[in-house]
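Only one protein chain is missing; all other protein chains are in place.
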Amino acid sequence: MPISTLRRLILIGLFFVIGGILSFISPSFLTQGNIMTLLQEASQTGIVAIGFTLVLITAGIDMSIGAVIAVTAMVCVNFLSYTHIPALVFIPLSLLTGVAAGLFNGFFITHFKLPEFIVTLASRGILAGVALLIAVKDADGFISNVYIQDPVYLGFGGTVGPVYIVTIVFIGLAFLTQFFMKRTRTGTNIYATGANATAARLSGINTDRSIYFVYMFSGFCASLAAIFLSARMMTAMPEFGIGSEMDVIAAVVIGGTPFTGGVGDIWGTVIGTLFLALIKNGILKLGISPYIQPIVIGGIIVVVVVVDVWYKAFAENLSKKAIDRRKRSVKATVAP
Amino acid sequence: MSDQAAESDLLLVCRTITKSYNGPVVLSDVDFSMKRGEVHALVGENGAGKSTLIKIITGVTNRNSGEMLFEGTAIGIEHSKVASQSLGIAVIYQELSLIHGMTVAQNLFLTKEPRFRAAPFIDIGRMNSLAQALIDRYGFELKATDIIDGLSIAQRQTVEILKALNSRASLIIMDEPTSSLTSSESAQLFGIIRRLKAEGIGVLYISHRMEEVYDLSDRVTVLRDGHNVAVLEKEQINPAEIIRLMIGRRLEERDALHTMCRSNAEVVLDVRNLCSENRFNGISFQLHAGEILGIGGLVGSGRTEIVRALYGIDRFDSGSIAYLGKPWSPDVASSIRGGFGFIPEERRLQGIMGAISMTGNIGITNLDVTRRHGFVSAKKELALARRAIELLNIKPDNPDIPVGNLSGGNQQKVVVGKWLIRDLKLLIVDEPTVGIDIGAKEELYQTFARLSAAGVSILLVSSDLPELISISTRILVLRQGCIIQEFADGIVTEEDVLRASSGLVEGAVR
Amino acid sequence: MSVVASKARRLLADFRLFFILLLLMAVLTMLSPMFLSIGNLSNVLWSVCIIGIMCTGFIYAPVTGGIDLSVGSMASLSGIIANVLMNNAHVPLALALLITLGFGVLVGLVNGIVTTKFRVPPFIVTMAAKTYLFGIAMLVSNGDTITIMGPQGFLTIGVGKFLGLPIPIYIMLVLTAASHFLLKQTVFGRRAIAVGANEVSAKLSGVDPDRTRIIAYILSSGTATIAGIVMASLTQQAYAPNGAGYEFDVITAVVIGGTSLMGGTGSVVGALIGAVMVGFINNGLNLMNMPASYHPLVTGIVILIALILNQGVTLPAILRRQFGRKDAPK
Partner (left out) sequence: MSKNKVLAIIGAIALLLPSANLAAQSTWKIGYLPSTVGQALTKAWGVGIDNALKAAGNTPLQSLDAMMKAETQVSMMDDFINQGYDLIILQPIDAAALTASVKKAEAKGIPVITLNTDTLAPHFACVSMDDYGAGSKVAEIMGKQIGGKGFVAIIQSPPGAMAGVEREKGFRATMARMYPNIKIVAAQNAEWNKDKAVAIMNSFLQANKQLDGVFAVNDNMAEGAAIAAEAAGRLKDVKIWGFNGQMSTLVQIEQGKVTGTAYTNAFEQGAIAARLALEVLRAGTKTFAKTQVVTIPPFMATIDNVGQITPNIRW
């Protein structure tokens, strides 16, 4: 069975084992409320992680997602406090913030051939600054964190039945993106770009276009997450989401999308985010020092990746052996 | 009769193609034609102009003059890779250009995936079935849903071919396709080629393996020094003849150089029954001081693998090596300390550090000379670089220039130079003159001669027969990982070596 | 290409950074008169010394083609460890610092081994390290903002003065000189560059890439530890989140300094200049009393400009690339 499937099953298995243990230790774990907030937490990161997965598939990286969240949130509160444009109109507009940021990243990456990491790091700083600049100020010029009351907007933080809307959107987005990646030419082109850019170009793929696309999509996802975050918190702060990129990367990596590009898919990321959320929630539940959390997460990342690398080497070794065996049998007949 | 063949059933026509890379003329007035559904072998020694002709046909480079028709339509001087692809010319690259992590079907249909009529979504079901149909039509043991990563080289090659077929190519160019295949896999490939032929697809086949050329081709075009020296019809084809044509009159001219002689100087390297699974086996030879031991054989015959093992890059399974009389278990660092030098096969990938200055490139292998308790004396290093530069008169002679900015020849000189300035006992050289101009070649040859005169032993791996024969004092010919023949005395002709490497040996030595 | 041309180009490349720095200083002097005063300049050096110190070792990660995101966490952790040793375990100062340094070396060793022997991308490894080192720091300090009351010797490291200049500046300059020397003049430096430039050819020249890389990571977190000690003593405080984000400042400085993240090139002095530049910009914005929001903004823009300049990209070059695109495969 393919590596990816196996590791995924193992991860899911672990997920339920840990979940089981937790529900034993802490009665409050398996309550509807807790599960729903756990999902809400996961979805919050997950939406961003989906976009980030595409970036990783092109063997790139996007450090600017956190700052995009901040800027988008600021754009929204500006609309809310200075205009009477209805939420359903300006929210789509504010989603363009992320797309624009992605465009910016894509431009510097493709046209100047600059390393993705440093470009997005730079735009991270720029966007963080912009967020502060455009933040809503009070009479004395101090940034005031607007308390959002627009019911439509707050609706995004709400639930359908017991399930938070963000969760539903997350799952929906996951389905769509997965479908998109597997069932459209653009999707396959993105995979090709990440796996072997030169080969892709030989086959007539415009790799630059793929790169532009993934960064714009990643920005879009971050913006989307920003809407839900601010709706849930009923406010928007210029430092929203900054620093959250590490969480996202962790989720995607645990989900099994490697940095080498060309492979990985959305389901892995979904599992990764759920797993991460579970760990965090669990550590809160156990009532042990919250500082264990980063240690555990850091540990998990290392273990998961090391195991991945090992397994990959192991599998390749097997197939090579198989081929060699065939060659040997052939030689025996041919060689003098 | 093909000579009077109507234009219509000619797939590709090239007339008086001339190409010169600023200065040396690589192709002069080459006429070349292919019929539909024929397997046409293009043979010639390294540097005869084969690859240039291919590049021109596939639009990688543009010809200086001459005309080209494909399926009756003229192709202008301004030709491009993309254009040639859309025309239906496909190349099976040696460095395979498949997308890993994707299925066979995905690779076959990359950028032209079948989509639903209703919506612009890929119809995976249909894609797989189409792919499978294609595969089955040629009866490969492949599944459309196999992931590329799991396939053997041969299988990947077949996918490449299928890809060409799927893009409705009417001319498929294969450059040394069997170099990395086992003989059974090759046999398989020939089957495919025949089937392509039956489909009416032209196959332009480039190979050094005479027996292949002999079995497969309907016609053979022989290039020599950028001229089309002969086009042989099926019935005229025979390996010996082809080899003669490839080498031409140069036989007599160079005879003097070809005399081999056993050396009885002290033994520098004594290799006994060296074996490495699937690479080489039963390799035994002695290398004497001042000897230039040529290692011939076709690409993939295990030449490179052996020298790598001797230098200590790859491990070997069994056998023993004695260096200067002492048992020797090679690893790179100690090899260098012990007086080895190694000039690898792919300059850009293995030889040079393009971004780094000459001094840096030369310095890195001579740290043991330039260092004093962990510190590097920049002065000594610069001196070494200067010495190398003047020894090989590297141009430009400024040691600060990044090596990446030098010409191929001078890059190679840097690679050689960093060893030359050491007191070497044994220099291992793998394809030293690939892609460098005549002048630089000659200078390198003289250098090697000087070295051997100074008592340095040289192991020379080369596919360039004149080179191999004219420099070596003794030649081992490899075939499928074994030494098939040794030329230790008397006159050796390129013909002999070619025959040996193609397995056309009466009573092969050992 | 002609020797002269290439020499000229490389000279320009070498000094381009200096020119940019001078330009920046000129601009800042025009904008605020008190910028160009010894006091202020020494203050800027003082304020960049933590980043400056980190750069001296960090640079070996990118030079060998890697990266180390764990330096920030490492710094704050080392401050905490040093404090625990000195004020809880009452270990003598010198020994305490030595042990702390030892811990840093250990972390670097782990990072190095995991990246090289297990072939895990350094980005992930060091990101994980960043995460769990922060956790350890929180755990050890129990999340406290520890005010370090002593020993006096420790406190002078950060705030003490020598010939009118704060001691950290000397530490930074000495380490920079040492690191510059290490990179340019020693066997290790040569090997590091070779590994970054072309691992295969380095191997064929008898260099052990893994060993070189491991040492690179040891140097990186080693200097991060020193920076942490300076930080702790300068602020008389040990607090886990203090080092957060420093890794990005360091990367910024190094990249502005003309070191490629792809490996094979590196300039320690350049990195220091890069750090000082960022310091100047922030200092300038402070002097002009610009609101906080401009600091990240300006820094970000400066990174991009520096990157493009370091690539030697010019407007015509960009245009050419544009038109090159036009007939690219569609």
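Letters A, B and C mark the chains as written, and numbering starts fresh at 1 in each.
Note that a residue touches a chain if its C-beta (ideal position, glycine included) is under 8 Å from a C-beta of that chain, and two chains touch if they have at least 3 such contacts.
Please read these numbers as outputs of a predicted model, since none were measured by experiment.
For the chain that is not shown, the touched chains among those present are A, C, taking the whole complex. The residue touching the chain not shown here, chosen from C:178, C:287 or C:301, is C:287. Contact with the chain that does not appear here is found for just one residue of C:55, C:82, C:133 or C:240, C:240.
Interface residues of chain A facing the missing partner chain: 26, 28, 31, 33-34, 37, 40-41, 132, 135, 140, 142-148, 157, 229, 232-235, 237-241, 243-244, 281, 284-285, 287, 290-291.
Contact between chain C and the absent chain runs through residues 32, 34-35, 37, 39-40, 43, 46-47, 50, 138, 141, 143-145, 147, 149, 159, 161, 166, 231, 234-237, 239-242, 282-283, 286-287, 289, 291-293.
FYI, only the chains that are shown with their structure count from here on.
Using mean Cα coordinates as chain centres, the one most removed from chain A is B.
Centroids of chain A and chain C (each the mean of its C-alpha atoms) stand 28 Å apart.
A separation of 45 Å divides the Cα centre of chain B from that of chain C. For chain C, residues touching at least two other chains, in rising order: 329.
Residues of chain B in contact with two or more other chains: 81-82. Considering their complex, residues 67, 114, 118-121, 123-125, 127-136, 138-139, 143, 244-245, 248, 251-252, 255, 260-262, 291-301, 303-304, 307-308, 311, 313, 318, 321-322, 325, 328-330 of chain C touch chain A.
In the complex of the two chains, the chain C residues touching chain B come out as 1-3, 6-7, 10, 184-191, 193-194, 197-198, 200-208, 264-265, 327, 329. Note for the complex: chain A touches chain C at residues 61, 108, 111-115, 117-119, 121-133, 135, 201, 204-206, 208, 238, 243, 246, 249-250, 253, 258-260, 289, 291-299, 301-302, 305-306, 309-310, 313.
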